[in-house]
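Every protein chain but one is kept in place in this view of the complex.
Order of writing sets the labels: A, B and C. Residues in every chain begin at 1.
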């Protein structure tokens, strides 16, 4: 885990002190992105993807003159209720993973803020996949499809129209999503996530056994759209198995 | 596919330049229809029929002195989030399928607008069925009922009260919905859809294998009501099969 | 069916012309009851009880000095979308079933108003059960529990806490709900509904095979609360059967 990207609060790098950074921290684009993280968190909570404070949404802050690899990143805190997260409750990170601003400490019974435990995983996806957004979902069917065959490291489905909603896939393509084994803490998943992304360059998702799924896209719209398609396909697989039908 | 109706942006026919057209394009009835397409899209998204940008709703614009076959048609763009589609995001087509107005290009990360890939299918239904509205749903159970028996080209159910909600059917009538095979692109379904409509004149729906369903009605109320009944009956069939009961 | 109560629009009885009637028609209590019918219809639609214009809600209009058997009755029209029904869209009937006021005719594509086909059934329940409200639901599980054993005329369940929510029942009581056979039109159910109510005086519900359920209570709160309990118990029965567990 030593070489994996980390969210670090106190070791602020020199770049942070550049004046341009502070202007960007106050930009409309950043405000909108924070609002969007809050809004999508509520929407996904209602879809059952983020219950029990599990799961998380992160977006890059799109700015016209900033290449994606340099864009700021908005993340949510660890262990907060996703149905009650306001735009102010979010973290802003530099593209390298340094925390630029953190949410204010809220009164009892809220815990002091701590950046999401998924930060190293999100940063790894941003780094490897040129993603603009990542969704980590605890949707029940995402969890269950990893348990149908506990010795398989892949979820496969084909001949479903909704596969067309997954980037780079047509109706006749088989969708293959790698499954990695779960670990006691999110940070311990960095290595296997990295390996899965490398091993499945066509996939825009990695399932975590008995846990959930990470899904990403070039933009928040692409990530959300694909997340809806993946969850549809997971639900289809579960129902087809209940019906004794192949998929 | 050569003879099938097509949405064409640039080949605007002479009729479009008639003054009356432009008055109609600004009518209250058109505004209300665009608002209704947006509103129904959100409602159907919440019912699970339009997730992952899949599925679509189209309505004819009712005007008192305009016969249905000449009415304008409102459609949604291809690949847009149906939970976030405003009235302005819609297309207006002439009854012949020419695009009269298109939505403004939205800022990043939205894609430039492109009329729904279902346009030729919707136009075919309007042409053949004297419909006032068509709903294309990706509801999971609509997809799954086509997979129970992959060699059957019909979904059949009978003795269910909700069959009375389907136009032209009483409680003792068997409901028969044709199933056509899916294809890589919507446009390739025109021929088989045409054949299914011709072969099943009593049906107001055509299922598409591993994909979803097209449902229509004389008016948007009839299409929506029947769509709710069809989805209820699809859900019933799936649950009855899970329970090992006939339907 | 000759002796069953009927909703009749044109044969207004003499009583209707009494001045007191017209005052009551304008009362706050009536306005609130119409609003409540509209509000509950939307809520029950969202619960899946009233989809496809199926199902219906009717309430008596509570007034302090009017005994329940003389109270006005609010009903909804036949074949209207229950998610879009305003207070003005409702009918007011005298306790004897004469229509006192009907909704205004709405513009195209709405149909001209027609009182719910359930009117004779609702009037029969009001007459026999001293009910203050009746809910007719097409909830899918209510329909399915009647299909598990097509030769049984009863739904039975016991040892479930939620049975305590049904009027007159404790935890150790078995809940027995009669099932009547469906018929092509609601009016044809009057006789069998009457017989079922007479045969099961402890029940506050009658299931209709392959159709749904009628549930009533002394007040709208009692009817709604019991309806939630019945639907919970129907859902439990379906899931228990899927799990291969007795109930």
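Note that in this section contacts are C-beta pairs under 8 Å (C-beta built on N, C-alpha and C of every residue); 3 or more make two chains touch, one makes a residue touch a chain.
These numbers were taken from a predicted model, which means no experiment stands behind them.
Note that the absent chain touches A, C when the full complex is taken as a whole. For the chain missing from the display, the contacting residue among A:138, A:164 or A:231 is A:138, taking the whole complex into account.
Mapped onto chain C, contacts with the missing chain fall at residues 43, 62, 132, 159-162, 165, 170-172, 218-222, 224-226, 228-229, 231-232, 235-236, 239-240, 242-243, 245.
Chain A residues in contact with the hidden partner, per the touch definition given at the top, are 51-54, 79, 81, 83, 108-110, 138, 140, 143-144, 147-148, 182-184, 208, 210-212, 238, 241-242.
What we mean here is this: only the chains that are shown with their structure count from here on.
Taken pairwise by the contact criterion, the protein chains link up end to end in a single open path, with no chain closing the loop.
Chain A and chain B have CA centres that are 33 Å apart. Separation between the centroids of chain A and chain C, computed from CA atoms only, is 47 Å.
Shared interface positions of chain A, defined as residues touching 2 or more other chains, are absent.
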